[in-house]
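Every protein chain except one is present and positioned as in the full complex.
Residue numbering begins at 1 within each chain, and the chains themselves are lettered A and B in the order written.
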Amino acid sequence: MGISRDEVMRIAELARLEFGEEDAARYALELDLILGYVAKLEEVDTEGKKPLTHAQELVNVMRQDEPVQGLSQDQALMNAPARKGEFFLVPRIMDNSDED
Amino acid sequence: MELYEFGVGQLAEAFEKGAASPSEALSSVLERIGELEGEVHAFLLTDEEGARKKAKEADGLWAAARKGGARPAPLAGVPYVLKDNICTNGIRTTCGSKMLEGFVPPYDATVAGKLSGSVLLGKSNMDEFAMGSSTENSAFGPTRNPWDTKAVPGGSSGGSAACVSAGFAPFALGSDTGGSIRQPASLCGVVGLKPTYGRVSRYGLVAFGSSLDQIGPFARSVEDAALVFEAISGHDPKDSTSSPRPVPDMRKACKKGVKGMRIGLPREYFAEGLDPEVKDLVMGAVEELSAGGAEIVEVSLPSSMYGLAAYYLAATAEASSNLARFDGIRYGFRAPGAKDVVSAMKKTRSHGFGDEVKRRIMLGTYVLSAGYYEAYYNKALKVRRVLKEEFDEAFGKCDAIAGPTTPEVAFRFGERTEHPLSMYMSDIYTITANLIGIPAISVPCGLSKGLPVGLQLAARAFDEETLFAAAAEVERGAGFAGRIPGRIGGASR
Partner (left out) sequence: MSWETVIGIEVHVELSTESKVFCGCRTKFGADPNTQVCPVCLGMPGVLPVLNRKAVEYCMKAALALNCEVSGRTKFDRKNYFYPDLPKAYQISQYDMPIGKNGWMDVEVDGKAKRIGIRRVHLEEETGKLIHAGDDITSAASSMIDFNRCGIPLIEIVSEADIRSADEARAYLVKLRSILLAIGVSDCKMEEGSMRCEANVSIRPEGSKEFGPLTEMKNIASFKAVYKAIEYESARQAKVLESGGEVRRQTRHWDDAKSETVFMRSKEQAHDYRYFPEPDLVPLEIDRGWTETVKASIPELPDQRKARYMADYGLAQREASLISDDTDLSGYFEKGLEAGAEAKALANWMTGELAAALNASGTEIASSKVGPAQMAELLGMVAGDEISGKTAKDVFAEVFLKGGSPRKMVEAMGLGQISGEEELRKAALAVIEANPGPSADYVSGKENAIMFLMGQLMKATKGRANPKVANQLLKQELDGRKKNV
């Protein structure tokens, strides 16, 4: 198997994490170990088994379309690391390639 | 007996009779905390002022009740602790992470609301974002096991377990995603319950594995755990996965006894690798159940040893998504100096998260990524289904499944941190209950080399009554109820 360094960098990018070379190598190794362990799952016969995504069999849980009081503007912004008046402030967004 | 040694039920009774007041109980635990917190380091935050205010209010409520006024909530005035991944309005909530070091939620978790009559002492230490089995992954230093301060209390709810074990509070809440209540309960010699998935609202619990997480109680007796469970459970419209099923009288269940109950022993749980002393103590507890009239049957859970692998795929996948909101934009830590938002996010997340958290985010991202979903994540979900079917079959032959909570007693600091998998092995008996959503409890069944050993019992979904009945029986036999270690660290009582 073996996770390549490139794979590690691709995943780090997807997860918005950054590593130096040493750390990247360490993560590659550790992930390999764990993935090697979980490869055991191939031994389990899951033919025809439906994936279990929810522990309970609940369906159709919904609420009425009624407005409910939320946070005040100050409460909303009080934990913001950077704020400009009534807005959250972020540094430059380079391009809208992540926007969808 | 000092007030800090009283259990939940005992305190409530004392308040009702007027034998003691909530303020007096508070003073007792605060004094104990003052003496020993330096040895244990169970807290990330204490709120003495808030606690005093709340205790005073409760003094009044109980006094009024004694004069014929309305009866307050059963746990009114009882001191308690919340794990620091449970949001508290106006009170800092860090999840044991630098990422939320200064975060003050403007909202309460539902369970905090349900315990608003009780006296919140503070927030307890934990493995960062609930990822770990020893509390060594806290960004703010580890917690020490009150039974041996050179050993870990377990994790991720190590702080809550230690608080109850050391006599800092008669009850505490923790969270359990793969064993994070039961394993520390076992290592600290207290009772810890993971309820059926959906019994207790998750609103306000910072999510780790959304389909696995549940909040549950720590206490020094089974009946106390039952009382707390009753107080915190019930349907919550803010949690779509919350069950509408009514919660029966759990106190009654504790007195039921085990006559006619069938206890299943999975042969796979007693294979090699299990510490022989742990095995002996666990079997001793099982014999107590037998003596109480239970029938012991052997069951087989052939895929149970695959649960750990399935857990590490499902849990990390969900976690990688749940932790993505920590990007430094709306709250929490933001790394300084980044010129654009992408590098700001990367710097923030790389510096704000610890190693274990980053490792799990990487793994989770990987198993969900294009090309790997079927082989890893979906495979894990199918194995979950297989496990559920096996347990359903076993529950056809028994009412509760018994075994060790964890393969060993509390290990020393640094012993498991080298190899990522060695820490994960602690969860081997506990994770399946999370994967399939059934309730499970850990109850102390003795000491091995001076360190507590826990028996785990698991039952069918929504059948906490069976758990309490069986755990109470074990407790009667083991004589461990209410125990607090005589000597903690350098100090003694």
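Keep this in mind: a residue touches a chain if its C-beta (ideal position, glycine included) is under 8 Å from a C-beta of that chain, and two chains touch if they have at least 3 such contacts.
Just so it is clear, the model here is predicted, and its values are computed rather than measured.
A.B. asks: Which of these touches the unseen chain: B:Ala58, B:Val200 or B:Ile329?
C.D. replies: B:Ile329
A.B. asks: Of B:Arg71, B:Lys238 or B:Lys397, which sits in contact with the chain we cannot see?
C.D. replies: The missing chain is touched by B:Lys238.
A.B. asks: Among B:Ile91, B:Leu205 or B:Val453, which one touches the chain that has been omitted from the display?
C.D. replies: B:Leu205
A.B. asks: Going by the contact rule already stated, which one of B:Ser321, B:Thr417 or B:Ser448 would touch the omitted chain in the full complex?
C.D. replies: In the complete complex, the chain left out is touched by residue B:Ser321.
A.B. asks: Footprint of the hidden chain on chain A, which residues?
C.D. replies: Those residues of chain A that touch the unshown chain are 14, 16, 53-54, 56, 58-73, 76-77, 84, 86-100.
A.B. asks: Extract the touching residues of chain B with respect to the undisplayed chain.
C.D. replies: Residues in contact with the chain left out: 85-87, 93, 95, 100, 103, 105-107, 109, 202-207, 210-211, 237-241, 317-318, 321, 324-327, 329-331, 341-342, 345, 365, 368-370, 373, 377.
FYI, only the chains that are shown with their structure count from here on.
A.B. asks: Where the centres are mean C-alpha positions, what is the separation of chain A from chain B, in Å?
C.D. replies: 24
A.B. asks: In their complex, what parts of chain A are in touch with chain B?
C.D. replies: 3, 7-8, 11-12, 14-19, 27, 30-31, 33-35, 37-38, 40-46, 49-56, 58, 61, 63, 71, 75-76, 78-82, 88, 90-94, 98
A.B. asks: Residue numbers of chain B touching chain A in their complex, please.
C.D. replies: Checking each residue of chain B against chain A gives 102-104, 106-107, 197-198, 211-212, 237, 240-241, 243, 303, 306, 309-310, 312-313, 320, 324, 327-334, 338-342, 344-347, 349-350, 353, 358-359, 361-363, 365-366, 369, 376, 378-386, 388, 419-421, 435-437, 461.
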